[in-house]
Structure formats: C-alpha cells, structure tokens
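What you see is the complex with one protein chain gone and the rest in place.
Now for chain A:
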C-alpha cells in the first residue's frame, strides 16, 4: 500500500489526480478501523494531516468555512454559538479521543447513513466545497450522499471545506442510542430555524439509505409557524411536524433497533426539538 503525504493543498489535489484510487485519510477514526479489519485495502492512502491550512475555520463574508481538517472537538469548543446544531451533534460522537481526531469532512467522506454530523449539516443547509485539478465545485449536503457509504465525489476530487452560514436562529440535534454516551445512532434528527427566510431546516440520520431532509415536514411547519408574532407553537403543529418527519424516513430493522421504533422515535425527537427551538426563538 502506498502512503501519500502531501504538504500543501495544491499538492494534495495533484496527488489525487495522479492517484484517483487513493483513499483520503484525515482523523483515521473510520478509515483505520476498516483497514485494521481488512474490510478495505486501498492501493494507496492520501494522508491530509500534513496539509496544515486544512485544520482551520474562518468567517468568509457571511459564510463559515470549515477546513476539511477541523475536528469534532474544535467544533464543540469553538463553534457552539455559530453552529449550535453541529456542535451538539459533534458532542455525541464517540469518546473524547475520537472527537479529538475525527473530522466533520471525514464524516462526510465516510458517508455513513448514521454519521452524526449529517443531520445537523442538512438542517443548516451546508455545502461541501470539493476540488480537483479540474476546478472547484460546491455540492449541497442534501445532494452529497449517493447511497449507504457512498457519495457523489468524482475519483479525482477531495473535500476541501464545508461552507455553512452561522446560525441565524436556534438549532437542535437529538440522537437515539441504547446507552447514554459513545453510541452509534439508532436514529437521529437535526433541526434549524432560519428566521430570515422563515424556513425550518431538517436532517434525518440513520433511518434511510442516506441521511436526508424531511421536505414535507419543512414546508408544512415553515408555513404554520408564527415567525412575525413569535406566538406559541400549537401542539397539533408540533405533532404533525413529527409525523411528517417520520414519514420521510425509510428505516430498516437491524441489530441496533427496529424500523418501527425508529419511525416512532423520529416523530418524538422532531416534535421535541421543534418545541425547544421555537421556545428559544420566542425568547429572542
């Protein structure tokens, strides 16, 4: 196995073009497990940890750029106000050691339906900046996933950054696990209020072949909410929202939970997170 370790981003993009089969490696919290179990044996590994400008985030105009090397821990520690949904989701990833190494971009690269960052990124309306020697393009996270553990990147492309607007309203993330920490999601839900656009964003995790938005639920609740008057959230609206989120899921039965439970839990989480977010919005 060839081990490629570029020192600059341009070099990384060139190396990826020359070695399209190379598997990108950042924190290694997914990739190294796969290698150790001999489930993957890529011809080469492209280690991005030597590219130092990747591990930074910065506000670029009105958009936050999260470099591909930004870890869960840094999101928890530094972006709790700007990206509260993603920070809450990051806090549920693995153990502190895993959060210190694992990256948001790596979560996207693995493209697991159970990836914890995905529902928060979907709800926030994030985009993935990908680059190859052919140029740069921006892929909305909602269009990023192609199937279980598959995404839409071309073989010569690398994730360079995640672009997301800082929260303009409350955000929530909730995840079901059968223990209280260090657990892979049985199912999860991300929610973001976008008051300027009078829109609610959603993201469902671990309840379909890919992470996905609940579009009907978003449309329904965005129209029902009293954005202007910040009036109370009618219980019926919250419940209907939960039902519509649940309907957007297509879960399966597996060792971590049943499809029926996942549907039920998504409805409850959607109803509750909407309640929390709306209560926060009403407080201003």
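Going forward, contacts are C-beta pairs under 8 Å (C-beta built on N, C-alpha and C of every residue); 3 or more make two chains touch, one makes a residue touch a chain; residues count from 1.
Here is the rule we go by: contacts and distances are computed from a predicted model.
Visitor: The chain dropped from view, which UniProt name applies: "PadR family transcriptional regulator PadR", "Sarcosine oxidase subunit gamma", "Xanthine dehydrogenase subunit D" or "Peptide ABC transporter permease"?
Guide: Looking only at the record, the undisplayed chain corresponds to "Xanthine dehydrogenase subunit D".
Visitor: Looking beyond the chains shown, say which of A:12, A:66, A:158 or A:174 touches the absent one.
Guide: Only one listed residue reaches the unshown chain, and that is A:174.
Visitor: Of the residues listed, A:27, A:67, A:102 or A:242, which one is in contact with the missing chain?
Guide: Answer from the full complex: A:242 touches the omitted chain.
Visitor: Identify the residues of chain A touching the omitted chain, counting contacts across the whole complex.
Guide: 37-38, 88, 91-92, 172-184, 186, 239, 242-243, 245-247, 255-258, 260-261, 263-269, 271-272, 276
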